[in-house]
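All protein chains but one are shown at their positions in the complex.
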Amino acid sequence: MFLVDAPVTGRRQVARGMFVLGFHAPEIANSVRAGQFVNIGWTPGPLLRRPFSVYRAEDSHIEVVLKAVGVGTEQLLAMQIGHRVSCLGPLGRGFEMTGSGVVLVSGGLGVAPMPLAVRDARAAGMEVTWVHGARTAADLCAEADGDRVIWATDDGSQGFHGTAVVAAPDADLVLACGPNPMLAAAAERWPHAQVAVETYMGCGTGVCLGCAVPLHRGGYDRACTEGPVYRAGDVDWSALPSHLHYAVGA
Amino acid sequence: MFLVDAPVTGRRQVARGMFVLGFHAPEIANSVRAGQFVNIGWTPGPLLRRPFSVYRAEDSHIEVVLKAVGVGTEQLLAMQIGHRVSCLGPLGRGFEMTGSGVVLVSGGLGVAPMPLAVRDARAAGMEVTWVHGARTAADLCAEADGDRVIWATDDGSQGFHGTAVVAAPDADLVLACGPNPMLAAAAERWPHAQVAVETYMGCGTGVCLGCAVPLHRGGYDRACTEGPVYRAGDVDWSALPSHLHYAVGA
Amino acid sequence: MKPDLSVEVGSLRLRGPVLAASGTFGYGTEVPLLERRALAGVVSKGIFLRPREGTPPPRIVETPGGMLNAIGLQGPGVEVLISDYAPKWAAWDFPVLVNINGESANEYGELAARLDGVPGVAGFEINISCPNVEQGGLYFGNDPRAAAAVTEAVRRRTKLPVWVKLTPMVGDIGVIARAVEGAGADALCAINTFVGMSIDLSSYRPRLSFRTGGLSGPAIRPLAVHLAHQAARAVRIPVIGIGGIARAEDALEFLVAGCAAVQVGTATFVNPKAIEEVHDGIAAHLQAKGFGSLADLPRYLPRD
Partner (left out) sequence: MKPDLSVEVGSLRLRGPVLAASGTFGYGTEVPLLERRALAGVVSKGIFLRPREGTPPPRIVETPGGMLNAIGLQGPGVEVLISDYAPKWAAWDFPVLVNINGESANEYGELAARLDGVPGVAGFEINISCPNVEQGGLYFGNDPRAAAAVTEAVRRRTKLPVWVKLTPMVGDIGVIARAVEGAGADALCAINTFVGMSIDLSSYRPRLSFRTGGLSGPAIRPLAVHLAHQAARAVRIPVIGIGGIARAEDALEFLVAGCAAVQVGTATFVNPKAIEEVHDGIAAHLQAKGFGSLADLPRYLPRD
């Protein structure tokens, strides 16, 4: 875990309202694994840091993908190149890559951990299928990638007419990210899938117990420490708030 | 009084650590008088607005002069061109120009209302002497102006060795601005001088009673409404906090 | 169709749910930029029978998300209020309530009696966060008997609406709320400022000349929502929510939590148009949700 004073290095649009921000954060770029996140804070700004999956990591740079959904994301997207943020990470446990092929299933902003998952899967010699869904064609993240890419839209304006979960083929290893209701659906179909879960977070480092993920076996785990990646079937989805923004546009 | 969404239009240095910021604020530029102030707020930023004397006003632009002395001034000075602030003004009562000549006495950041005083005095056909003092030559604001300019430094590194109040000639009309202790000294010498006083402010518009200026006749006036310009002899200087930052470097 | 934003607070019909809070809007004559159509009413700066100088400066200190003030209830006294301000109020199309203060229950009563029937005075907001000299410098506001006594003293002297403004500095706000309801209050206002302190590290003394001050602003909002909610659960009379409201969403939190109306204070300092923006934003919210009137807004007010 590193605490990096990271300047914004770039910004590009990848879907309607969806942007990728780059930061110079060498220590994090060198050590991050797919599914891990960074916790970003800045002054003047809101009190708490904001958690974001690492989207890409190359050389000394990391990227995150986001939409403006509240004060924090609005301020981040209004930052000019060179503006400095405090970047804490990499945090949490990422995906575990096992087997010969993987299906990535992402809804809306759930693309966030997937480019790194592609990287890590390829490094492990796996074949990658990426199923990416969103509300309409305009909301699909243009950067989905893999040996095979399947598109899905709620309105049928591009690719499969329906959700990414329904559009996806079966596989031994499924990694999913998106709104909690989508992950709940994924859990029904693939209890063994690895899913990246979102929760409100206080610290991101395991000390506040704010990021409780309810488990079927009873009790709670910390999304920031034991998660954010869980075995889909282990999570008690009905007890997890379903309205979080990460999901916007899915 | 206007509430203007004002972009930063420029920034220049005028003494050690002392900067002039320009804003596009036509309604205020057209109506402001010397000694009046604006109350500036921005998001994200501190809760309360920050009061600043209007330094210059030309066409649709106003200027203020400041140093970084706390969170607010630091954030203002870090703003890039184009960044928008909310500018409320012109506020308060300015200087009253009467007679054929005027002596302006400024200490440190007390230069702030003086360029407009020069403008208004000249418009009234008056002769202008400006006595400007600071700690050292490097702290003197380079833009002092008038038919006659007298410099004063505490360390004697430029002009008169001593304070601006001591360096100044007598006159029928004396306008002074600077740290409260300097104004108290001015009040001793020229009870009739008009002085621009600083206080902590809540609203700047007369409703909160936060900006109390203690008067010799008893009770308090509002610096933002009855002031900030007072007859020097009317103010009970001993009851006014003497440590405010406006004064820094005087 | 514009939603109907009018509300009834006891016998007082207001054209909207957003009032200006005491001490943050002067006597209603000062703030020029606000579009007054959005203003449902004004509570005047707190007044005593006699003029008061107030406290020496510094009187305010900014804090994270808030400010401390110690104005010391500076004011011209009731006679000047009657001669200089009430005549103006009489001409306005929204009510002005007078925030009344005293050092004994009797002083509150006298003040109400003096103002009762004065044209322009639409009602009273009793400020019980004043030092209670009768009981040795405690506050009327944190003793249910003293709070009730003050309320009764005012109630006996006027038929105008009597609102009681509660202090948050209590162990259980419900106890005080019920006491003043029982003593005849028409509505409760929750809440006044929290007592706070800030230390200057150059003098090693409090920054405020009065040592302590009242904390207001967004910082206190979650506490104020909770206290207003607790008060609303404790009584049947309307509760007016106050504390840190700057945007429509903030006001809506109080309304959903059981308040009939709200007051906006410190936000006015930052944004002279705050009241207007809060009012218009509430209307926009109702419209977006398809509610025809404020009465349709769902409330969260379990009475357990």
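Going by the order they are written in, the chains are A, B and C; count residues from 1 in each one.
In the analysis below, a contact is a pair of C-beta atoms (placed from the backbone, for glycine too) under 8 Å apart; a residue touches a chain by one contact, two chains touch by 3 or more.
Please read these numbers as outputs of a predicted model, since none were measured by experiment.
Taking the complete complex into account, the chain left out of view touches A, C. Of the listed positions A:G82, A:G99, A:P169 or A:G202, the one in contact with the omitted chain in the full complex is A:G202.
Checked against the full complex, the candidates C:R59, C:R155 or C:R221 give a single residue touching the omitted chain, namely C:R221. When the omitted chain is restored, the residue from C:F25, C:F194 or C:F269 that touches it is C:F194. Mapped onto chain A, the footprint of the missing chain covers residues 1, 3, 41, 46-49, 86, 88, 199-214, 218-220, 225, 239-241, 243. Where chain C meets the missing chain, the touching residues are 61, 63-66, 68, 142, 169-172, 194-199, 201, 204-206, 212-213, 215, 217-223, 225-226, 229, 244, 249, 252-253, 256-257, 285, 297-300.
Methods note: only the chains that are shown with their structure count from here on.
The chains in contact with chain A as well as with chain B do not exist; no chain meets both.
Here the largest set of C-beta contact pairs joins the chains B-C. Most remote chain with respect to chain A, judged by CA-atom centres, is B. One inter-chain figure worth recording: chain A and chain B are separated by 52 Å, centre to centre, where each centre is the mean of the chain's CA atoms. Chain centres here are Cα means. That of chain B falls 35 Å from that of chain C. Looking at chain A, one finds that none of its residues touch two or more other chains.
Touching of two or more other chains is recorded for no residue of chain C.
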